[in-house]
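For this view, one protein chain was removed and the others were kept in their places.
Per-chain residue numbering starts at 1, and chain names A, B, C, D and E are given in the order in which the chains are listed.
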C-alpha cells in the first residue's frame, strides 16, 4: 500500500525558530499509520509577518511554492493572518488550510464565544478586520495582547501574562481560547489546565483538519 | 503507557442502521496509535430526530449518558441539529462536539461559502435557525434537500440526486459542501470527485476534532 | 356565551414563591370580560433554572404539560431563558409565548436600544447567546446584574441596586429596560418612575401578548 | 376610582374609511374595566401615506397632535411605516407605539421567521429599509404584495389573493404572518384559519401593547 | 457653452454662523471651470437640529425648498443627521447628498474602521441609530464628544479636546476620523496633521460627491 501523501506545513516567514516551534506543535499528529508532516520555512519571506505589506509580499511566494509541491496531500499556511490563502487555494490541487481560519473555527466547534491571545497589540486590528471579513466577528469575545515575541512565549516567566490574558478574556465572556500566533503551542496544555477552558493552538487545529481531510479520503 | 481515553460517538436516535453508518464513517480515524472510537445508540431515543420536540426529548437523556461515561476522552453528539449540546458541555469533563457545528466550521476552514445537502425539506428551516443562532448564516450559500431517508442515501440510485443538489448549491455560490445528516459518509468521496468541490461529512468532521483534542493533550 | 379559554402561565421551576410573584405580576391583566389567567408551578422542575442543563431537563416536562392542557387558550412559559419554547410550540394548538422573547420584543416596540437588569452575573452570557440566536443582539445596549435572588428583588433594600443598574444601562444607551427574570414585577412601576424610562416586566409582557392573541380571536 | 386614561389611535392619513377599519380592529380590546380607545383621523394629512415624502409631511403634524393630547394614556400611530415615531416619542409623556414596529415584534414573539403581506409592491422596498434600520431584517422571511387597496382588502373576492400570498410566504419559511397595512384586520381570523399560521394585525398588536402599558401601571 | 448647474448646499438650521462655516468649508471646491456652489440658510428652521423632533420639523421644509430649486445641479443637506433625505430625493430631479452619509462613506473609502468626533454627547445615540439603519455600524470604531458648540469648535482653546477625542478613537481602532457636525472644517487639516490619520469633514465630503456627480455628467 502506498503511504498517504504528506501534509506540508509552511512557515511563511524566514525565522527558523518559528518553524521549529511549528514542528513541535504538530508532533502529536504524526501517527504510525498516518501521513508524514513536513514543516518548511519560506526562505525568501521576511523574518516576521507584521503588516498587510508583509502578507502581500509573501502571498505570491506561497502560491509559487504550493504550485510546485504537487506531492502534498494537504497544505497548511502557518501564519495567523492567513496570507495568500485564496490565491493558494486557486493553484493547489490539495486542500489548503490557514491556521487563522482553522484556529477560530475549531474553537467555535468547542464552545460559544471565543477569546484570542495575541503576542502584540499591533496585530489585533488586523485580526478583527479578518474576523469581520469571515463573518465570524459575532463569535469573538475579545482579544488581549501579552506583548511578547514568539520566542518569549514559551519562556516560563511569560506564562503569568498568558494566564492573565486568558482570565481577562474569560471575564469578557470567552468560553474557549485561541493562541493568536504560530509557535505558542508549548504552553497550550498548561494554559488549558490553569484556566479550565479549552485552549486551541492554531497550528495544531490546522494540522488536524489537514490530517482529517487526508484520512477521510482513505 | 496507558492508551488514550476513547472517543464516544453517540447516535441520539434509536435506529441501529444509523449507528452502523456512523461507525463506517469514523473507521478511517481509527489509527494504530490513536484513541479507540466507540459508537453507541441512544436506546431510549426516538427512531429519528425530526423536530424540536424530538431534540428536547433526547437532550436530558444525552446529558445523563454523558454524565455517566466519565471514561470518555471526547464525546461526539452525532445528530446534525446538535440536540442537548450546551447541556452536555455543562455536565461533561471531556470536550463535547456536535456534528452540526463541526461539519459547518470544518467546511468554513476549507472554503468561503458553504452549501448543505439535506435529506428532507423539513429540516432546512431548523438548520437556518441554528446557523443564525451560531452567527454563521452569512457563510451559508444555501441548502438543498434530496428527499431521501438515511438508508436510501447510500443507494446508488440516489447518487444523481446528491450530485444535482451539489451542483445547484455550487451555482448559488457554494465553494464547499456539507452532508446535512449523520449517515451519509459512504458517498462523500464519490460526490467530492464528481463535483470538484470539498465535501465534508459532519460525523467525520466531529470525530477528527475529537481526535485532535485528544492528541493535542498528549 | 362561553367564556374565553384561559391563559396558562407556567413557572418551570418548582419554587412556589416564584409562582406567587408571577401571579401578582399578571393580576392587572385579569379583566372583567377577559380570559381567566391561571398560574401553575412545574412541580417536578428544579428549584431554579440556572443552567442550560436545567433548561434541557424541564423542556420535555413543559412539552408534556402543554400537550395535556388542551383547554388553554394561550400558554406562557415564565422563565427568561425560554426553555422548551420550540418544542412546546410544536405540540400546542394554542399560542405559546416565552417571557424572554416577549419581554425583549415588547421593549423593542417601546424604544430603540434595550437594557436588561439581571439578577445574577451568571445568566448574562446565556442571555446574550439567546439574543444573538434571535437576531436581536444589535438592539441590546447592555445587561447589568444586581446579584440578588428573586425573593430579594422586591426587598426595599435592594431597590437602590436596581436603580443603579438601570442608570448604568441608560448611560450605555438603553432607552427602555427589561427586568431579566420572572418575579421582579413588584418593582417595575417604582423603577420606571425613578429612572424616567419605560420598564418592561417580561411576565406582564408575555401575558399581555397572550391576552391579545385571545381577544383578537373574538 | 378614576377611569384609566384613554388610548389614542391616530390614523395619519385623512381617509375616514381607514379610520373606520382601524376602529373595527381595536373593538375586541375595548374591555369593561379597561381604558377607552379613541380612533382619530389626521384631517390635514394626505389621503394615503405612500412615500417617504408623505411620511415627512405628516411627522410634524403628528408630533403637534401628540403634544396637544396630554390626556392620552398611550398613543398608537396607525400607519405601517411608523411616520414621525421618534419625534412623537420625544414630545409625548405617554408611551407611543407604531403599528409597524408593534406588528413585527409581536409576530417575532409568536414564531421564528416572519412573513408580511403588503397591499402594494411599492411599499416593500420601504419596509425592508425600515427592518434593516430596526435590526430585525434577519427575522423577515419575505414580503408579498396582493395589489389591492385598503378598501378592497376586506372584499371576499380579494381573500384568495391574501391566502396565496400567505402560502407563498410560508413556502419561503414564514412561521407567522403580519398584515402590512392598517385596515386589514377584518380578514385576520379567516386567514389564520385558512393557513394554519399565526396572523398578526398590526393595529391590534399596537393597541394591545398600548393596553398592556396602561394596565401594568395600575 | 452653458456653465454647469450650481451645487445648492442647504443649512437646515437658521443659524447664519453655521452657514458661514459651511461656506468656508466648500471654498476649496469652487474651481475655475466647475459649478458654482451656493450655501443657503433654512430661515424657518430651528436655530439648531438637536432632536428627532427638530429633524421632523425641517424635513418638509427641506422637501419644499428642494422642489422649488429645480435649477440646482446637485443638492447637499448640511446636517450630520441627514434630516428629510429620503423625502428630498423623491421630489428632486438632481442628486441629493446628506453630509452624514457622505462623511461616513468617504471615510470608509479611505480606511477600515471609522471614528467620529461629536460636538455633544446627546447626538451620539442618534448617530448610532442611523449607522445601524444604514447597515454600516460594523465599520464604526466609536464616537467621542468634545462638548463644544459649533462656534467653539474653531476656537484654538478647543483644539486639544478635538485632538484628545481623535487619539481616544484611534486607540479604539479608528483608522480615519469624521467630524460629526457641519461647521468644523476649519480644524480638519490641523487635526489630520496632529493625529497622522485621515480626517474627513462631512460638508466637504458631500460637496465633493455633488461636484463629481455634476462633472461626470459633462
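One rule holds in what follows: a residue touches a chain if its C-beta (ideal position, glycine included) is under 8 Å from a C-beta of that chain, and two chains touch if they have at least 3 such contacts.
Keep in mind that what you see is a predicted model, and the values were worked out from it rather than measured.
Listed residues A:5, A:40 or A:57: the one in touch with the omitted chain is A:57.
Of the listed residues D:30, D:69, D:132 or D:217, the one in contact with the hidden chain in the full complex is D:132. The omitted chain makes contact with just one of the residues E:65, E:117, E:195 or E:209: E:209.
Listed residues A:87, A:124, A:145 or A:168: the one in touch with the omitted chain is A:87. Annotation for chain E: contacts to the undisplayed chain at residues 28-29, 31-34, 89, 95, 97-98, 101-102, 105-106, 108-111, 134-136, 138-139, 188-189, 198, 201, 204-209, 211-213, 215-218. Touch with the hidden chain on the side of chain B covers residues 112-113, 138, 173, 175. Touching residues on chain D toward the chain that is not drawn are 125, 128-129, 132, 137.
What we mean here is this: only the chains that are shown with their structure count from here on.
In the contact between chain A and chain B, the residue numbers used by both copies make up over half of all numbers at that interface. Separating the centre of chain A from that of chain C, both taken as means of CA atoms, is a distance of 44 Å.
Residues of chain D in contact with at least two other chains: 89, 135, 138.
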